[in-house]
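The complex appears here minus one protein chain, its other protein chains still in place.
Chain lettering (A, B and C) follows the sequence in which the chains are written, and residue indices restart at 1 in each chain.
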């Protein structure tokens, strides 16, 4: 049994510092590390520097609660529940955050390069676009802390004289990666069911990794099928037991996204005061995930509970 | 049921041409596509251009049988049964093949770049070594067919002025990838048990993919656990049913490597005439895998049969 | 009144552009419907995949997000972004991407990032996501747009996704190996791009509109000379769309008044 098993409170206290560059796992409405994100808000971390591809409800909360100074992203939204994230949009327009736009492939390749120790990675995606031509980070920020000296660089293909131009991207090595998974072994081995998004690349690229999980199982059990595992224990710094830890986003094979909660959030999110009220009601009071889930209510949890034949809640009212 | 299911004879006839660049799946003593390799020898393909990382028994046969003109590799051997491949060594020393040396990481990155459509890939592995400084391919071959115009290029890190030098490697997009897997769905979906080596990158990088498999299972069955699958049907051109299709190399969860056969090969391989006798006995006579297995003998097959608790044959006499 | 809605004719018009065997990079919304209806009607071997990593899901229920757990079921392979986004540019396959945008210019370049600028932002959209990747790497792109003057613009506020760039050969000269927008499907009609100039022209208009109305809603001059009436949705197409693809009308919205 590893001593890495701890509460979200302990994990955030120990591993997340003001100003850290943070990679958020999941994608829009799926497997967002919500339990850890709420704890970061409770512990009032500041000036975080998010590095994400397509986020997502966790990013909405963190930006809305004022924890974030800087974001590198490809997409900021919660799918149909917020085609553009309300708090993300507002913070951007009011210039309370600096935003650097990339593409999903570019961000994924940058995490991959970080995970693989590649000095950089090259792609043709984005040539001639403003993603390549413009930067949303202030010139003063360049080269300080984790901000790369250059957003990217366009060069002639060094191997093929007729190959045209290519975009050279800097690797990402975030201070901390947060991810929510279905299973962790009591040794720290991790397993994701369903799509992995870029979570594995993000974890491998990061200096510290906090994993919340639906269930902790014995080492002997999780190692019976190592083909299904995605992270070795030595890659992980904290394992946080967190049933429904991605709620209100989905967790394949465990629960669907929660349309009731996300629609409620959608109504409150655009307004500063109402968003504050959301935090007062759903974030600040709950040190424990159990208390949070009691507030969500067993009735709602049963509605979104996944049916094992599909891994989601068939027939769920998703309007 | 896909019409891609065919015999090795049909697959090789249809998809492997003289001079093709071929990626061989597996690694030294494991999951070599032996059934397909033997068929290539039977169909007397010539001037093949192998692109591999660490091969392996399949490469030994193909080079020994005179099918190969050119090899890009990181390692040529069959582990303890041939620390350096006998036929590989002989062909190299007698200059019957041209060999270009890379490293395992470099070859893997080149397959990955080919699979991902990256214009090139960069690493610091190999800086200052003869792998980076020397080329084993003749200058005349450069830029012809699949031979890259340059083996690689060493440039200054374009992003970090203080970053030193980096090695830029050309992607690999072989004409054909050969691989042996445990399961294929009757729709063509593929699943590997145990380590994947670089088989998935190789298949995705290739223009044509021939897969032999231990068993074909219904689409509905293989898609029940899509997290375990590695190739979508549209990536695959031929599915060849081939029980024990990696013999005498291992296939995790099905059978171990065959030490009796590999030791026998080890004795015969160094001598041209004896190797020819091996081909006459073990390769040319067998159009069908069933006949080949009958020659191996049920007794030997039972000895190497995997025990499901370990996926190999515990206690097997491996001296 | 027609017996179909704008959403329905849009989904069907886009679906008709799909060929059997295409590998379809789908988003949610109309693109999901277009891909699914094409598969059910004339392109049974087309494969739908999502940038999140779901390859060829069974789609028994409509996903409302590309990360919906509904894209992870019945798939050939469950993978992740690296795998799925790599597939976009795979030279073996005719990959077709469906994209939406806030703004489009006459060469099919798209803005899904913002209005205004980083210095003086006026409006923010979610950003590229995988759109710029698809526009850069896919074999072809089909764009869905609401047809409004403020969306069909002379100059994008932000250039998120490359179309035909400045037209002619410019896309190839820039280093792209293939791709470019094939069509723009709007709530008023279907637009295509001239093979030489790569400028947008009106290809087909729906019965409930006209070339003139479309020109008025387009913020740049547009060639109407090749415009023809759009083929009407057939009964069979509408039946498949309504009964099999989106029976809950999660994306299609209300039925046409006539049918109600």
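Keep this in mind: contacts are C-beta pairs under 8 Å (C-beta built on N, C-alpha and C of every residue); 3 or more make two chains touch, one makes a residue touch a chain.
Please read all numbers here as calculations on a predicted model, not as lab measurements.
Every shown chain that the unseen chain touches in the whole complex is listed here: A, B. Interface note: of B:39, B:199 or B:214, the residue touching the hidden chain in the full complex is B:199. Across B:15, B:88 or B:265, the single residue that touches the chain missing here is B:88. Of the options B:7, B:150 or B:165, the residue whose C-beta touches the omitted chain is B:165. Although one chain is not displayed, its contacts with chain A can still be listed: residues 115-117, 185, 187, 189, 204, 207, 223, 226-227, 229-234. Annotation for chain B: contacts to the undisplayed chain at residues 26-30, 53-54, 73-77, 79-80, 83-85, 88-89, 92-93, 95, 99, 101-106, 108-109, 112, 124-131, 133-136, 157, 163-166, 194-201, 250, 252, 256-257, 306, 310-312, 314, 318-319.
The working rule: only the chains that are shown with their structure count from here on.
Centres computed as Cα averages put chain A at a distance of 38 Å from chain B. Measuring from the averaged C-alpha position of chain A to that of chain C gives a distance of 28 Å. The set of chain C residues touching two or more other chains comprises 72-73, 78, 82, 86, 89, 137. In chain A, the residues that touch at least two other chains are 109, 124, 157, 163, 166, 194.
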